[in-house]
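Structure in structure tokens, see below.
Only a portion of the chains appears, each positioned as in the full assembly.
Read from first to last, the chains carry the letters A, B and C; within each, the first residue is number 1.
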Amino acid sequence: MRFAVRSSLQYDVKSPAVFILNVEAAALHRQRIIVESLTLNPAFPIERFADDEGGSRFIRVNAEPGPFHVSYHAVVEVDMIDEAPESIQELPVGDLPLDIMPYLYPSRFCQSDLLGRFARREFGEIEPGHSRVTAICNWIHDHVDYVRGSSDSQTSAYDTMVLRAGVCRDFAHLGIAFCRALIIPARFASGYAWQLDPPDFHAVFEAYLGGQWYLFDATRQAALQGLVRIGVGRDASDAAFATIYGDAEFKGMSVGIDAVDGDAEAEEPTTRAVSVA
Amino acid sequence: MRFAVRSSLQYDVKSPAVFILNVEAAALHRQRIIVESLTLNPAFPIERFADDEGGSRFIRVNAEPGPFHVSYHAVVEVDMIDEAPESIQELPVGDLPLDIMPYLYPSRFCQSDLLGRFARREFGEIEPGHSRVTAICNWIHDHVDYVRGSSDSQTSAYDTMVLRAGVCRDFAHLGIAFCRALIIPARFASGYAWQLDPPDFHAVFEAYLGGQWYLFDATRQAALQGLVRIGVGRDASDAAFATIYGDAEFKGMSVGIDAVDGDAEAEEPTTRAVSVA
Amino acid sequence: MRFAVRSSLQYDVKSPAVFILNVEAAALHRQRIIVESLTLNPAFPIERFADDEGGSRFIRVNAEPGPFHVSYHAVVEVDMIDEAPESIQELPVGDLPLDIMPYLYPSRFCQSDLLGRFARREFGEIEPGHSRVTAICNWIHDHVDYVRGSSDSQTSAYDTMVLRAGVCRDFAHLGIAFCRALIIPARFASGYAWQLDPPDFHAVFEAYLGGQWYLFDATRQAALQGLVRIGVGRDASDAAFATIYGDAEFKGMSVGIDAVDGDAEAEEPTTRAVSVA
């Protein structure tokens, strides 16, 4: 499927500030950028950094004081793997690629070391494989309320486990923490999500199964088949759409995504095994 | 039923230290002290303080350096209320005695303010009354592992909610926190517990229902009918068997309780409504 | 000095709700109520509860759906003890009145058990007495930023110790936690604070020294001599101006205090030893 994605970020820069931006669709074998444009106004110089492993594309900008506007448009063709989940296995830790190992470790927002007993009690008896991660998503969906404003940028999976409320980022962090506690590599993924209402950047997670990173969304607020992936990382720290060093006031943003194919029909949240990586 | 209880605490006092001890059986209408003796060696002077409300009996001792041994023996007649739970109602908060209100508030180890959403989700639809608190105990019993050494004196209900392991004190704290979150007054209770294996001080909790404090034990490790209550309080902070200000090394302790009546038979953990207060 | 105090709380009650309100000036030997009026609109019946020990006065109201307005006016004569701090000693824990002991224990927002090492390192070498608690206030004032909106109702002394920002309630909680860690009984106190800008309920704390509860304010935002005390308790849980069980929307409030004596002059924050209790 083809999607037209767009995002626009407005800031008022108070003093010289460095922006790390991660709003561009990832360039992946199964996610091809057909056209894209990234516009900065003023047109400050850009430095680029691509994470080879996950396809995340960062830019760094030294912004001068004044209004600062970042605008991104792209048409992206997504050719997801879409498989029956039954055959997709967890890999024994002894068979994992060694560069995947860090995705088993706890991170700032995913304290898998503290959630191990719960994860094993709740999910330990479930047949390993893709469907076990789906069971994790089901549990999160059923036991955590999606409540805007109930969490903030410091909320971690540990907190969400108790507070039982959060937004997409928190749902992803909890899913990641559970997976890692069960020795399933998992990472955070940000993206443009078709039919997400209201439109916004979305956060989901990926679990490494059968040699690939499969997408999961415990919020069930959008169909994974309609996700255009932006960044990945250990948790939200690594994949923020904007990290700012300096004094800049956030003035607003807009995010959008449309299916370009004329006959695209709304998709339901899926439990099929989908992957772009 | 009559019980013979005993406890013995040994310390090595390094420098003058103040001990607050709470090892004596509470003197209550339904828990009568038949005989008792409290022996300190050396025989330091004792100051006594009784909490009229909960019957807790504290002593304060200024101990001088050297070995210090506290020994308590008593025969206690317990005449518990033992009722069918079905008829025991929660009181609307507007009908609670006003001096009971503080047992609705969060405390050091029972952060009911943070556990509210979970408690309402999990227990909110259950018919209010004694059986709802039993349901809370069932949940704790089923979802938290009793593991010696898995927690320490700083572990709170918030932690136990995530870590899912603890000892009797942690089980009581979690039960209290859930009750308060559901607007059921609840307090911590310590005691001698018949047939507890291995013998030790036990921690349970009380919930205020239908005008009385009913006992609950989420560990199910001993029969509540065999509990000789010592202290009560907002949480373990208020009902420690020993609080020491100064430098004293704990050298060991022993705790025991026997049924004095010749024909006493082992009791099973009960879900009947029992109360001494 | 005489003060005219007033507060007004507006709610929109959505469903029958129980309010516990604690807005009336405490009736104390050194804080006499000259005139006062508490008006509820609608005029729901009131139940009263007074805490003999601290003088806190609570009312409980069963409010029906609709707008609900609480208004309090009083003229209060405050005759504070105002002493030179040098002579005011800490009491050895063995000499404390036994009903004061609970104010040594950790509470929900004052985890003195976790702050002990820091407190002893930072304040352990300071000469015990009133001036040591003043040193604690100085430390808090110098090391924590007063920032509106930087904390919420769940923020504890543990958090403030790391985050280094808070409001009056957080400053009080940290002061209490440090005192208790040093074996100085301490409690939370709310009040009307003359010359506090902007006008609001204020939170301070009291430490038990030399047989009395002395007032301390680590925010230094108002003169303690101008404080009309409302409630006291182990921490903010016990002394909230309003605790609501049920569904009521907060619509606004106003708080005011004026010196009635014509010649009252603005006071500076003091380090003298002042007490109303």
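In this text, contacts are C-beta pairs under 8 Å (C-beta built on N, C-alpha and C of every residue); 3 or more make two chains touch, one makes a residue touch a chain.
The model shown is predicted, which means the values in this text are computed figures rather than measured ones.
Total copies of the shared sequence across the full complex, per this structure file: 4, with 3 shown.
Just so we're on the same page, only the chains that are shown with their structure count from here on.
Counting hops only between chains that touch, subunit A reaches subunit C in a minimum of 2. Per-pair counts of C-beta contacts peak for the chains B-C.
Greatest centre-to-centre distance from subunit B is found for A, with centres as Cα means.
Subunit A and subunit B have Cα centroids separated by 47 Å.
Multi-chain contact residues of subunit B (touching two or more other chains) are listed as 114. By the touch criterion stated above, subunit B contacts subunit C in their complex at residues 18, 20, 47, 49, 58, 60, 62, 92-94, 98-99, 101-102, 105-108, 110-111, 113-114, 153-154, 183, 234, 237-238, 245. On the subunit B side of its complex with subunit A, the touching residues are 114-115, 117-118, 121, 143, 145, 158, 161-165.
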